[in-house]
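Here the complex is missing one protein chain, while the rest keep their positions.
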Amino acid sequence: MMIIMMADATKEQVAIVIERIEFFGLGAHLSEGEERTVIGAIGDGRPIQQDLFLHMPGVDRVLPISRPYKLASREFKPANSIIPVNGVKTGSNQVLIIAGPCSVESRSQMLETAHAVKEAGAHALRGGAFKPRTSPYSFQGMGEEGLEILAEAREETGMPIVTEVMSPKQVPLVVGYADVLQIGARNMQNYPLLHAVGESQKPALLKRGLMATVDELLMAAEYILSHGNRQVLLCERGIRTYETSTRNTTDINAVPVLKSLTHLPVILDPSHSTGHWNYVAAIARAGIAAGADGLIVEVHREPAEALSDGGQSLKPERFAELVCQVRAVAEAVGRSVEH
Amino acid sequence: MMIIMMADATKEQVAIVIERIEFFGLGAHLSEGEERTVIGAIGDGRPIQQDLFLHMPGVDRVLPISRPYKLASREFKPANSIIPVNGVKTGSNQVLIIAGPCSVESRSQMLETAHAVKEAGAHALRGGAFKPRTSPYSFQGMGEEGLEILAEAREETGMPIVTEVMSPKQVPLVVGYADVLQIGARNMQNYPLLHAVGESQKPALLKRGLMATVDELLMAAEYILSHGNRQVLLCERGIRTYETSTRNTTDINAVPVLKSLTHLPVILDPSHSTGHWNYVAAIARAGIAAGADGLIVEVHREPAEALSDGGQSLKPERFAELVCQVRAVAEAVGRSVEH
Amino acid sequence: MMIIMMADATKEQVAIVIERIEFFGLGAHLSEGEERTVIGAIGDGRPIQQDLFLHMPGVDRVLPISRPYKLASREFKPANSIIPVNGVKTGSNQVLIIAGPCSVESRSQMLETAHAVKEAGAHALRGGAFKPRTSPYSFQGMGEEGLEILAEAREETGMPIVTEVMSPKQVPLVVGYADVLQIGARNMQNYPLLHAVGESQKPALLKRGLMATVDELLMAAEYILSHGNRQVLLCERGIRTYETSTRNTTDINAVPVLKSLTHLPVILDPSHSTGHWNYVAAIARAGIAAGADGLIVEVHREPAEALSDGGQSLKPERFAELVCQVRAVAEAVGRSVEH
Partner (left out) sequence: MMIIMMADATKEQVAIVIERIEFFGLGAHLSEGEERTVIGAIGDGRPIQQDLFLHMPGVDRVLPISRPYKLASREFKPANSIIPVNGVKTGSNQVLIIAGPCSVESRSQMLETAHAVKEAGAHALRGGAFKPRTSPYSFQGMGEEGLEILAEAREETGMPIVTEVMSPKQVPLVVGYADVLQIGARNMQNYPLLHAVGESQKPALLKRGLMATVDELLMAAEYILSHGNRQVLLCERGIRTYETSTRNTTDINAVPVLKSLTHLPVILDPSHSTGHWNYVAAIARAGIAAGADGLIVEVHREPAEALSDGGQSLKPERFAELVCQVRAVAEAVGRSVEH
């Protein structure tokens, strides 16, 4: 941490800052410029709170030096974490494809879609039983009945289930059905939920909040990791910006940035990150070209009748084309989409 | 809802859209322009899902007409909701002032600060016992012990307590101590929590998510209102933008916008919305000048020693000046800050 | 400037960075932490390019320490710059009010509006003769004929003229008519224009770009100041964010931030910063309460007939109310709106 003093800070103010740095067991290194003094607080790698210095007399700004996460960082663990999902070694050169409807709406819709996405090349099945909805008047999901339908779909197709958990209390229930626990974008900083998922031993798919920074996503992953669960898949699903021609803005930069900062696999959700079915395939290809380790795609047998996210869902035949295109791009960058 | 067809949509496609509108019990009104056809779906005021039409062949865009919330809207309830807090009729011309530290850190810190803010003119006391923190390694609050200290501070000073609740499971515990339940910005769309707070009968202070639109804030309030709790105070606490010279950007426009869209009181949090103690008083004055019904301000007896948010906390004497300034501005706009 | 080395940087890499720092005539100060080495480049106050170090082997990040502007900074000139406009000492405790239509549309519209805003309490008259419009098919302003009408309005009312200049070539023409040269938000980083206005001796009203940071606004001011013109009024006119309930988001924080960073006066434009006439007065009051030195407000004798910005223009009678409200708030914060 570097503490930048004001141009008119006094020697006494500098001395008090140094004293406080040392009080916290850190070393203080002084750089006296012609305009300003800068004090480095050099420690043993534990994060120190900037707040503790910000308010001191004579202090202008405080700049962090170390990243605030540790277990999630590539410096801590240089090799990629490999998380196996249905035989796909996610995080290796194998690309994972998850697909399915936004919500479980009925047994027939779910089973039909499950068979269709499997045939098209998906490795795992998504489907929401508990749905966080902006409006209290919208369809909120089928709940446990939806989980049972998902289990049936798994039995029929052999595909593992990725489904959302919305509160700590739901974790034991959802763990009983799911193969991967999804934490939604709105819950990325729901700390009691991260804690509970961290204590389960199921792989977690952690979606980036729609206005979260890359660092905040990694801090949320750190919550899960620090509670003992080391199987975290990060998911870029678009961020909120001023641009309104798409529902969200795919932060494609986040793919190589995350791959450089962390050892955890990175999954792209082109359905939410665009919000329009006709842009999904282009962004899926882009994600794999940029280095993503997998995709999660919304597919519905009849998007025009979907109870949620119909506008961004693909028909099964379009999804099959997407898988072909993505496979070609994956091979062009030295990776593979397993059959 | 207006459904805008593509320039090359066929008559059949238009007919199918009309059929679907009527299937949902709505009326369809056709406007055929020289370039495009626009179809209005006119209903009985219930929100209709745009998604259901977005994906249909020939449809270009779908535009909502009605606001998605009802109980929160001023159209539904034209007169201001008045929520009494310690004798201050919040939502009337009386301005409510809540103050206190970010977190409860110790008995002496809390009691000292409580007395100081009361003397300076605060009507209610804030203080967090459960703290949502970005890092799993930061101080997470004193928990129930903190709630007990808050109760003691209430007993000593007579001021009601505003404190955060982080999960549905905590609601019964916190309800036993708090006078106003605070829902933090990161939890604005934690629907199980909104549901639980909606079923309690305590007034709720709902903070706007740092990524939330005004409409989303009102939808979150709708969740609480629709579960039976009509005492909701909305809190603007700054939004995230590209500007980094302050911690957040105070959306001061949201004050008159909310006052025009809803009957619920609007509270401004200038401590979080700026993130720097030296801008807090200016923004507090601005909030009241713009029509806010109250303020919530972080005050610490010794900000440089605060375990969280020290950089944005005021010393008690500075807070006393703020109250004087705010009182003068309130009177200039026909309102009052009661002693 | 602080240069943060990667955790695995070698001693040789550190040595080469130090050599380069010294090559540019700066002093290098080394802080070796247990995790990383940080090198301070300490200079004589001239800005140094971070780019020159970013790419060097072993360098992780480069953080600036000094602000990149000098003439605009309060450190360089601690006392407020006072810019007199029609007897109002802008930058002192006197508040400047500029009002008028978005565009000059006709002689009668302009003269009528000029008389009306003068009577309501305005000190200076705004009106665009050259209009930057998003669409090539929109009304582009009356050009020189508009300037002549403005001159006539000045002669009739005694009010100085604030009007926009769009290109370096127009500067000599506009200087012949205007009392204050306005640089529009879209031109905030039009450097040839800033250069030309910097060489004129007219006061400049520099509008913040709709996605410019506070630092970039001050750098744009630095261009004008460094070319010899010391009379710069900064104008906050709202920034672009994800929120769409208003046209722009008033960055009210920028008012106290700018007042602390620079000696230049700060003017608020609540018409553009909200985009809706019914929010203009609330935000005008907020601006003055926050410490702004003046306001620029769009007023039209018949907003529903305005050729541009009708939706955010006030009728003269509403503007008169705004002036009364603003005067009361100004007095509450120890300032005055002169008659």
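Letters are used for the chains, namely A, B and C, taken in the order the chains are written, and counting of residues starts over at 1 for each.
Assume a contact is a pair of C-beta atoms (placed from the backbone, for glycine too) under 8 Å apart; a residue touches a chain by one contact, two chains touch by 3 or more.
From a predicted model like this one, the values you see are computed outputs, not experimental measurements.
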Sole contact to the chain not displayed, among B:R186, B:R240, B:H272 or B:R327: B:R240
From C:S106, C:T157 or C:S226, residue that would touch the chain that is not displayed: C:S226
Selected from A:I252, A:I267 or A:V337 as touching the chain missing from the view: A:I252
Hidden partner chain, residues of subunit B it touches: 2, 4, 7, 27, 29, 31-36, 38, 40, 42-45, 63, 65-66, 75, 240-242, 244
Residues from subunit A at the interface with the omitted partner, ascending: 211, 213-215, 239, 241-246, 249-257, 260, 273-274, 278-279, 282-283, 285-291, 325, 328-329, 331-333
Residue ranges of subunit C at the interface with the undisplayed chain: 46-47, 49-52, 54-56, 68-69, 132-138, 166-169, 186-187, 189-193, 209-212, 216, 219, 222-223, 226-227, 240, 277, 303-311, 313
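To be clear about the criterion, only the chains that are shown with their structure count from here on.
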Distance-to-centre winner among chains (Cα means, whole assembly as reference): B
Far-end chain from subunit B, centres as C-alpha averages: C
Centroid spacing, where centroids are CA-atom means, of subunit B and subunit C in whole angstrom: 31
Computed distance of Cα centres, subunit C from subunit A, in Å: 39
Centre-of-Cα separation between subunit B and subunit A, whole angstrom: 26
Residues of subunit A engaged with two or more neighbouring chains: 211, 240
